[in-house]
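Missing here is one protein chain; the remaining ones are kept as they sit in the complex.
Moving on to subunit A:
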Amino acid sequence: MSLKVLNPNAEVLNKSHALHMNINAAKGLQDVLKSNLGPKGTIKMLVGGAGDIKLTKDGNTLLKEMQIQSPTAIMIARTAVAQDETSGDGTTSTVIFIGELMKQSERYIDEGMHPRVLVDGFEIAKRATLQFLEKFKTPVVMGAEPDKEILKMVARTALRTKLYEALADQLTDIVVNAVLCIRKPEEHIDLFMVEIMHMRHKFDVDTRLVEGLVLDHGSRHPDMKRRAENCYILTCNVSLEYEKSEVNAGFFYSNAEQREAMVAAERRSVDERVQKIIDLKNKVCPDDNSNFVVINQKGIDPPSLDILARAGIIALRRAKRRNMERLVLACGGEAVNSVDDLTPDCLGWAGVVYEHVLGEEKYTFVENVKNPNSCTILIKGPNDHTIAQIKDAVRDGLRAVKNTIEDEAVVLGAGAFEVAARQYLVNEVKKTVKGRAQLGVEAFADALLVVPKILAENSGLDTQDVIIDLTGEHEKGNVVGLNLQTGEPIDPQMEGIFDNYIVKRQLINSGPVIASQLLLVDEVIRAGRNMRKPT
């Protein structure tokens, strides 16, 4: 073999071997992820190297945590991760769709068809399907007041595939309200403005939306109030601690008085800054009805804390940078970088600020704010793996709502789109294609059916029956999806099952591309140093 001449250590696979390796890898990955798809999918338990447990149904998490080695599988996994990055959902579907495309192609290739022809068919089918998607999607008008119901339906559809039903329904309201809370008209939605905080406490159903902010640290002084109402909030990034000078400095003194004076001088500048804050407090809080909270991104040293505590100010130090931004959005006011020109305008306001202690951990809640543009989803759960699971789901739920608002369109779910698209491809597109590329279109159309098929399989239904029922209804012109409880066709619009438009579009865009690439590989070469054990 020519390569062996060039490099005797290289490994090579060619022609049908290479193709079959790719097909097998794609099918293998499909097998792994298959059981996770849909609301009836099962959970996988991942055990890390250190014995840590992760429970997940989310395709993306699974692919990330599983350390995959096969080069083909890695390529597919990367596509799925890209899917997650653009749309936040549909990773499992992507992997399954690619696997199915490969499986369908295998049949034709075994019959002697050239992969190139199939790929051409895929390309035609892909374009046609995308056009069909444009026609098929249900437009949603967003305007100033988005229709909450439709957002809830989309969020629910996404969340139910990640968590069990009761919890998913509860989170639906939370994520929809969270996104609406941070949404500003005419602006891009920045999901980072939703803080996701978790507490290991109580049950998963105690997860809630806090209109305001939850910080994962507390005040560091025992005499500060644990709970305060009507609070003015000063968000600042000012160092309130003694900082050593940059140059190497030392003191020389010859008696104790001099030293005392130096000790006082060292602190003077810090004390002055603290005093300015206290002056502001006295200005805005003349009586005992209102309180003053300082949230500082930099440090506050014990003597400063002590002075602040005596002045009745609650002070939090070393807040996270991202929280400073959110705090301003939630409470109003502005973040200040210097205490020199403090005015009452810089202050934010919150109805109540309180501290919650959970074992060693302290949490500070800033709640009852006016017109919040930032909020916190507080996840609770009895243990870490529950929390991690909810966290992943919340992330996907938020993305689903955001996508809907930005796409201004949704797609009917429960497999309705896939069946309709196949119908369109077989009945309309195939006839317009000349030659053997027709078969490529057909393979593509059949591959689309994998989603309803696996949904049915995971629910313990008979796959063939379901598909025949569904296609039968579509022939009659009814757009129907699959009812996972009964196996009967249903109208997804009535049931409120909607998928994101962008998820489907990305799926149809990326799936065939990677499948085509893999099909067109005719040689796999591993050259260079062999990392494996020499034999």
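Here, contacts are C-beta pairs under 8 Å (C-beta built on N, C-alpha and C of every residue); 3 or more make two chains touch, one makes a residue touch a chain; residues count from 1.
Everything that follows uses one rule, which is that contacts and distances are computed from a predicted model.
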item: Choices "Oncostatin-M-specific receptor subunit beta", "Probable prefoldin subunit 5", "Cytochrome b-245 light chain" or "CCT-theta" - which one is the UniProt name of the chain not shown; value: "CCT-theta"
item: From A:V47, A:I468 or A:L520, residue that would touch the chain that is not displayed; value: A:V47
item: Selected from A:E85, A:D147 or A:E260 as touching the chain missing from the view; value: A:E260
item: Contact footprint on subunit A, counting only the chain that is left out; value: 11, 13, 17, 21, 24-25, 27-29, 31-32, 35, 40, 42-51, 53, 55, 65-70, 73, 200-203, 222-223, 242, 244-245, 249-257, 259-260, 262-263, 266, 302-303, 306, 359, 382-386, 460, 524, 526, 530, 532, 534-535
